[in-house]
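I have placed the structure first, in the form of structure tokens, so that the comments after it can refer back to it.
A single protein chain has been omitted from the complex, and every remaining protein chain is retained in its original position.
Per-chain residue numbering starts at 1, and chain names A, B and C are given in the order in which the chains are listed.
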Amino acid sequence: MALDVHALRAEFPSLAREELAYLDNASTTHKPRAVLDAVRDAYEHRCANVHRGVHTLSQAATEAYEGARDRVQRFIGAERREEVILTSGTTAALNLVAQSYGRMRLSPGDRVLVSEMEHHSNLVPWQLVAQATGARVDKLPVTDEGELDMDALDRALESGPAIVAVTHVSNSLGTINDVAEVARRAHAANAVVVVDGAQAVAHRPVDVQALGCDFYAFSAHKMYGPTGVGVLYGRMDLLEAMPPWQGGGDMILSVSFDGTTFNALPYKFEAGTPNIAGVIGLGAAVDWLDRVGLEAAATHEAALARAAEEALSTLPGLRIVGTARDKAPVVSFVLDDIHPHDVGTLLDGRGVAVRTGHHCTQPVMDRFDIAATTRVSFAVYNTAHEVERLVDGVKHVQETFA
Amino acid sequence: MALDVHALRAEFPSLAREELAYLDNASTTHKPRAVLDAVRDAYEHRCANVHRGVHTLSQAATEAYEGARDRVQRFIGAERREEVILTSGTTAALNLVAQSYGRMRLSPGDRVLVSEMEHHSNLVPWQLVAQATGARVDKLPVTDEGELDMDALDRALESGPAIVAVTHVSNSLGTINDVAEVARRAHAANAVVVVDGAQAVAHRPVDVQALGCDFYAFSAHKMYGPTGVGVLYGRMDLLEAMPPWQGGGDMILSVSFDGTTFNALPYKFEAGTPNIAGVIGLGAAVDWLDRVGLEAAATHEAALARAAEEALSTLPGLRIVGTARDKAPVVSFVLDDIHPHDVGTLLDGRGVAVRTGHHCTQPVMDRFDIAATTRVSFAVYNTAHEVERLVDGVKHVQETFA
Amino acid sequence: MSDPTELYKQAIVEHSKHPRNKGPLPEATAEATTINPLCGDKVTVRAVVEDGQLVTLRFEGRGCAIAMASASMMTELLEGESIEHALTSADRLEAVVAGEQDGPDDPDHPIARLRGVRAFPARRRCATLAWETLRQAVSPSD
Partner (left out) sequence: MSDPTELYKQAIVEHSKHPRNKGPLPEATAEATTINPLCGDKVTVRAVVEDGQLVTLRFEGRGCAIAMASASMMTELLEGESIEHALTSADRLEAVVAGEQDGPDDPDHPIARLRGVRAFPARRRCATLAWETLRQAVSPSD
């Protein structure tokens, strides 16, 4: 079933100003009314703290909050709801894994294999924990097309890394990695696989069991949900063995100065008052995506990305960075002698919002020997007309510098 | 200037149902329309990621986000905006101090002095870091009135603790601690002072420089702001010396597999996409509190708490727990032979929402040899009529168990 | 909000004030303790088990009226019964409290008396605590 993009667009109050072509969706997406209403409703009709209250409002808040967890569980195909840890974002989720699982698992000389295309959020936490434990971080290289080098993976696995950290979808190259295959090979070498799903969940159905990964992290704000919310999926047995990361309310069973015992999953990893309204908004975002249909969204977005790539490729001096076979709707490019920031500012002057810079993936920039790219990233509400405005805009930039 | 509680109440959409007497404000407060509108407006008119974007929306989001930081800086009297770290809540803020400052500072045998009245959020993080570093956690005892035992403080300081962790206001006893005096004595003994301000900021003007504390943590959701946002204030020189806690986007200056350099304050401690809309909501909450006036709020709330204490004290078999001279608007009590949870459920049946349990302060419960209390906590929108309903409700509970 | 006065009917209040089978059991052959994470309240259940029968059944602990009454009624109901029967009863109580089944018609049956707690999700655990603890005490590997 094809997607009615104009009807869908009307659901986004922030997109009412037609003069704005928002093509920076990999940074954060806009939010449909259903999500904004769910957040507001949480404050207006369920304003209370969760879990610890016996009064009606607190029960209502707890039910809505836990209901969102159930939706997320189904959304990513987790076997159990206890495997869904609610965090403040992808970054917090990945730091949780690094600090809790990593510190437990890593000893001096151990290796963490991190792909060269990781967002800093899936690299710096491993550098920090490596420094703390004496482990080392190895690089899993990327090919000229911007794909994972699978032969290099096999070689690297021979040295027996304890952990393999890899992104499902690259935010700067668009590459969709064959995470299931990475997990299969890594598991055969007894490594644990940590997948950064931040750029995947809004664009394709994700099933963590089919992927076979051990951990999977993502953010609500990149999938039409609120800011300040993320998810860490973890395999039950690993989560159970892990020590808590943060201490505080809700994550304990009993506390005294003589000793403290920790709560069961998922609460062991959810210290303090969570982002209650935000989590409820995430639940609404999942419902909304279910309604739109991820397959239909993917088809629509792929068409836009293809059109953009084709049109941009004809421009002189323009080079697409990231030419993997399987790509998410992300198009990164560089122009001869024109810096992406100048592209970004000039496009912005024409109402076309793109991201420019290293996209928190400096090793990718180094790999391709560039400082930055201009990145165009699509969401389900983008239109073919916006692609035209983008392409016209880039032509205008080239004229300015001609 | 006296406060017009009914006008003020009308600003809270969630309090429109008059049959609900919400007396669980120490858990989380309700939110005025100004805050809800600011959050919604952030999504509708400034929906973009912060800091890394050159396009207009991203600049607008960044300005609003950083503008909120400025408001918070002024609100707590911090000397510099770089001293205001935005977190996901008090719990995250305290874990940040424990994991970053604590791990750096503590060696085997070192001591952390933690008051017996701390919320688990200001105790468990110290237990976790003590376990990791070989330090130990000592208890700063509480008197029968529920005050800090200042003589015991002097004795404890003789053993040279590296860190003193103390709450500004106890969430279960209501005690307002003389944090300035604690800081004075602790500093004379070269200890660093970490203050949990979660229960203070909504009830009295706080000036971190006047208090003289080194760190100060609080949550937006307890001061009429959104969930999922908190603040860590830290003294500039300490924050500068501290290693980062979480790794990810925004907290770096440059990243490569060979090494990473970290960003300047406050960004070093703000990895990943923050709770942008939530932080903007916190800024609106500060503005709202400025408008209401914390002095007027304190006067109003104190009158309600006094009325509640006086009326409750006359009931047979009722004992107030926490009888400090200087108290926030929190009244905790126990009834002979009736468990607080039963009180909570029966009050809820009459539309009176209170919190029952250990309030994440089990050491306080142990100190007073009780399992739990019924806690009534007031906000600026509560009324004398709600106090009457509370007292009638408690009488009804007693009749049920007569 | 649901009206809790139904829940706090005479039986619950009465059992909580005068609990049956509350106290130590030094000769116990099976025992377990569980904490209610909501409040930190603890209940310990002890039994003398002979030939798969709960010959003697006692509980200790402090807690709310619902938890105490539930423990009291449970011991009254199950003392002298087989472990098998006890486990089935615990399953049934939990299903009734979760709202998954209606339970006994007899309004004076302990399980029926606890049925009202289903309207108060935050309190369900109070009603099931003793039964869970009993299950742990008599389950082989725990």
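Note that in this section a residue touches a chain if its C-beta (ideal position, glycine included) is under 8 Å from a C-beta of that chain, and two chains touch if they have at least 3 such contacts.
Only a predicted model underlies this, so the values are computations on that prediction, with no experimental measurement involved.
A.B. asks: With touch defined as in the header, list the contact partners of the absent chain among those displayed.
C.D. replies: Result: the unshown chain touches A, B.
A.B. asks: Sort through A:Val35, A:Leu140, A:Ala372 or A:Val391 and give me the one touching the missing partner chain.
C.D. replies: Among A:Val35, A:Leu140, A:Ala372 or A:Val391, only A:Ala372 touches the chain that is not shown.
A.B. asks: Could you tell which one of A:Met117, A:Leu239, A:Ala298 or A:Leu346 touches the chain left off the display?
C.D. replies: Looking across A:Met117, A:Leu239, A:Ala298 or A:Leu346, the contact with the absent chain belongs to A:Leu346.
A.B. asks: Which residue, B:Gln131, B:Asn190 or B:Ser254, contacts the hidden chain when the whole complex is considered?
C.D. replies: B:Ser254
A.B. asks: Specify the residue from the set A:Pro32, A:Pro161, A:Gly248 or A:Gly357 that touches the hidden chain.
C.D. replies: Once the missing chain is taken into account, the touching residue is A:Gly357.
A.B. asks: Residue-wise, where is chain B in contact with the chain that is not depicted?
C.D. replies: Spelled out for chain B, the touching residues are 52-56, 58-59, 62-63, 253-254, 263-264, 267.
A.B. asks: With the missing chain put back, which residues of chain A would touch it? List them for me.
C.D. replies: Counting over the whole complex, chain A touches the hidden chain at residues 337-342, 345-346, 348-349, 351, 356-358, 362, 365, 371-372, 400-401.
Criterion: only the chains that are shown with their structure count from here on.
A.B. asks: Can you check how far apart chain A and chain C are, centre to centre, with Cα atoms defining each centre and the answer in Å?
C.D. replies: The mean C-alpha positions of chain A and chain C differ by 46 Å.
A.B. asks: Go ahead and note the Å separation of the Cα centroids belonging to chain A and chain B.
C.D. replies: Going by mean C-alpha positions, chain A sits 31 Å from chain B.
A.B. asks: Mind pulling the chain C residues that touch 2 or more other chains?
C.D. replies: 1, 38, 40, 120, 123
A.B. asks: Any chance you could list the residues of chain B touching two or more other chains?
C.D. replies: Chain B, residues with two or more chain partners: 341, 345, 348, 356-357, 362.
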